[in-house]
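A protein chain is absent from this complex, but the other protein chains hold their places.
Letters A and B name the chains as they come in the text, with residue numbers starting at 1 for each one.
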Amino acid sequence: MEFVRNFPLFTIVLSLFSSALCMMLSGKKARNYTIIYEVVLIFLLAMTVCFTNSNGCFTYTMGEFPAPWGNEIRAGLLESVIALIFAIVLFSSVTAGWHFLKIDIDESKINLYYSLINLLTAALMAIVWTNDIFTGYVFLEILTLTSCGILIVREIGRTTLAAVRYMVLNLMGSGLFLLGVVLLYDLSGHLLMVPMKKAITELAADPQNVQVITLSVAILTIGLAIKSGLFPFHFWMPDTYGWATPTSASILSSLVSKGYIFLLLKIYCRAIGLEFISRSGIEAVVFVLAVCGIIFGSFSALYAGNIDRMVAFSSAAQTGYIYMGLGMGTIAGLTAAIFQIICHAVTKSLLFLSTPYLAEASSNSLLFKKLQGSAHREKTAGFFFTVASLSMVGIPIFAGFSMKVIFADAAAGLGGSRFLTVMGVLAVSSLLNAMYFIRTIVRIYSKSEREEKSEDPDSENKSENKSENKEDNKEEIEIDRFSYTTAGIILTAVNIFLGLFSWITVEAIVKGLASFA
Amino acid sequence: MDIKEILSIILLSLLIICAISVNFTKKLLPAVIIFMSYSSLMCIVWILMESPDLAITEAAVGAGISGTLFLMTLKKIEAEDRKRDEENIQKN
Partner (left out) sequence: MKKIFKKIKELSSGEIMSNILDGSTEPDPSREQLKEIKKETIKSLEENPDFEAIVERQRKSFNLLYYSFAFIGSVCLIGVLLYLVSMLPRYGVENPRTVEVVKRYVENGLEETGAVNIVSGMILDYRAFDTLGESHVLFTALICVNILLRIDIKNMRSDYEDYYTIKRDVYYDMSHDGVLRLAAFVFSPCILTFGIYILLNGQISPGGGFSGGAVLGAGLILMSAGFGFDKVDKIFTLKINNIVTFSALTFYSFAKGYVFFTGANGIENHIPKGTPGAILSGGLILPLDIAVGIVVACTMFGFYSLFRRGSVASHING
């Protein structure tokens, strides 16, 4: 048996070991170790992608006992591609956000922060590879706790408020998810996904049981919807993403929410079966909520006063796209949803990593009126912000455009009213996205009149900032700047690859979905 | 109905009463104590369901450690004993 088959196990176990190790090391050593480990992780995952592309999916028993009695994980092309994208975004976020991490976090707690990030990596990898619904719950718990941890590490008052709110809502979601898992286990008698699907299909033949199974699946869905930000439960997003340190904000918005949605997708395809979901009406409800989410999110982003809140609300809208793809019920819809997961992960992290640099150049303020002209003060951040915003709007070279085309393509397979709804929503939300993103781009690139008249107020601000940061070495600032630029270039490259060569990704997703169920 | 069923019914109704009354007490200290008694009742319910592992863990963690941690939190946030603490420190 080839050695590559062990790589999924290695990703999980090595991440768990790294977290214990980072607790023992001191601040800077923990960071260097984490960055090296993530490069190794990307390498392992790239080899897994190549292997599953040529050999198809394989299951890997965890222990000596086979399927329904022991645990197992499963690696296919789809899981490997998503794990690889997660690893790339994680690497970029960790490298790019170091500059602000030093300022936001107490020096003695930096190694604890990296320990949490390694635990988050382990939990994400386990959720992607798992084939068992209870293992999914255990690592979902780890994901919840670590995401609250990476929020609360920044010690200003507003972050603590936002983190407590996020934690209470997340724990409620975990509780509902566990209730759903327990009910499904009691009905079907299995915790592994493939035997569970067989048992549930047998049960669902009896019309008495259909209602019970539908309610259990609905409770499970509501639990995961609270955690990932579907329409009525998206109100925690602006505070959480707005007040977190940039690495945490980008990891939370691009990776953690997508991990939850991927787990939901896996449960729908592998543990319950898509025919049952469409038959029972859960799909229709998810579709309606997703459409409302897109529209409400876009409207709220229009009225936001502060750039991080605007980006967070647009996050709620983009999550609505993913759920809309899930709610379409066809394989084409699922392909569109997964493509949007990849696309959004790459774009949103770039946005959250660039806005703090813009704010830092405008006397540490995120308000729109202060950010005027900031792209001229910070050329790299302005450039990356523009690239990411154009991708969100849907300009042709970038990934957002391919995403919208794929959605329209998937909608063409549906009939009547759903097709019209999807097309209408795509049009309206693109218009709204254009309104608030292009308005922001124009604002950050246009110099205000005050600036053009006299340079004095600005240079005063600049000198204040510089005197505060004089303690840092000029060399350190150069290295931080260089790592931010590298991370930005990597994410932009993936974005443009998704935009120009989208058929490669779509073919991989379709091939992976065929063996996913 | 044999004794096990009667005992189960009594315990479960006590559980419901505990759970509702935690919400409606005005002060925090009695609420924590009712929470600890909820854990102890749950421990006995586990024994009735023939799972002693869960009973040991529930007794140690629910009634013991998490109750202690709650009381510790109450001590840290109650500011009204501050004057008494200051006097005591000045005395010693």
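In the analysis below, a contact is a pair of C-beta atoms (placed from the backbone, for glycine too) under 8 Å apart; a residue touches a chain by one contact, two chains touch by 3 or more.
Computed from a predicted model, the values in this text were never measured in an experiment.
The missing chain, though absent from the display, is touched by one residue of B:I9, B:L29 or B:L69; that residue is B:L69. The chain not shown here is touched by just one of A:L9, A:L171, A:L274 or A:I496, and that residue is A:L9.
When the missing chain is restored to the complex, the residue among A:L41, A:L78, A:A96 or A:L112 that touches it is A:L112.
Along subunit B, the points of touch with the absent chain fall at residues 51-53, 56-57, 60-61, 64-65, 68-69, 72-73, 76, 85, 88-89, 92. Listed by residue number, the positions of subunit A touching the unshown chain are 1, 5-6, 9, 13, 16-17, 19-21, 23-24, 60-65, 68-71, 106-109, 112-113, 115-116, 119, 122, 126, 132, 134-135, 138-139, 141-142, 145-146, 148-149, 152-153, 156-158, 161, 179, 183, 186-190, 199, 203, 208-209, 211-212, 215-216, 219, 235, 238-239, 243, 296, 299-300, 303-306, 309, 359, 364-367, 370.
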